[in-house]
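Some notes on the structure that comes next.
Apart from one protein chain that is not included, each protein chain of the complex appears where it belongs.
Let's turn to chain A:
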Amino acid sequence: MATEVQGEEGGLVFHPMDQFKVEPLFGGDVIAWYTPTNVTLWLGLTVLAIVALLILGSSKRAIVPSRGQSVAELAYGFIYKMVEDVCGKEGVKYFPYIMTLFMFIVFANFLGLLPMAFTTTSHIAVTGLLAITVFLSVTVLGFVLNGPAFLGLFWAKEAPLALRPVLAVIELISYFVRPVSHSIRLAGTMMAGHAVVKVFAGFAVIAAISPLSIVAITAMYGLEVLVAFIQAYVFTILTCVYLKDALQPAH
């Protein structure tokens, strides 16, 4: 994409993908698995932000909450209700895991919106790991809780007998596509939005276009704020839906 735009615009230099580069924090070229990188920095900031909201915000334990505490309580109630509504009562014991997922994604998305920030959730390595973790734990949980009966998930009992094998194949494929769509949806939307903002920012170099460019950036940014929350919500609620399949495969 960078090269294409460069070719069309001649003198303009666009590097919309540079913001996604993983670089070591303290110099050096080699990125070993333990090297502190900008990924590490922004993951750490995510943890700090979560601590700031949920721990510092609720530190007063006020009956009448302060603003920070209200937000922390809202987040708690939002996810708790989601888990309870989607998975039922027996899903509530997985609430901390779901909450971990949601808080991580929502804070990573929002921190990624800061100028000069590195968006950890725009990387398929991150979202892929999240999605695969969800996929594997749900599958294992499904077999542990239901035994072979978990396979009933793929055997649509309402359908006519002749159609059932066909449906089973389709269900099986869709089941295995889940982690792919789950991860690419989040990484893709994050990356696309940030890249588009960057491209608009590149146009701001030309004086005649710059006002339009700034308006466009502002609009995109507003959209990205929405997307940042909605994608975290979507990821979380889909996790709940998958978890519900493991808890009650006969749907």
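Here is the rule we go by: contacts are C-beta pairs under 8 Å (C-beta built on N, C-alpha and C of every residue); 3 or more make two chains touch, one makes a residue touch a chain; residues count from 1.
Everything that follows uses one rule, which is that contacts and distances are computed from a predicted model.
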| item | value |
| --- | --- |
| UniProt protein name of the chain not shown, from "NADH-quinone oxidoreductase subunit K", "Cytochrome bo(3) ubiquinol oxidase subunit 3", "ATP synthase subunit b" or "Cation acetate symporter" | "ATP synthase subunit b" |
| Residue ranges of chain A at the interface with the undisplayed chain | 1-4, 17, 20-22, 29, 31-35, 37, 39-40, 43-44, 46-47, 50-51, 54-55, 58, 61-63, 65, 69, 72-73, 76-77, 95-97, 99-100, 103-104, 120, 122-126, 129-130, 184, 187-189, 191-192, 195-196 |
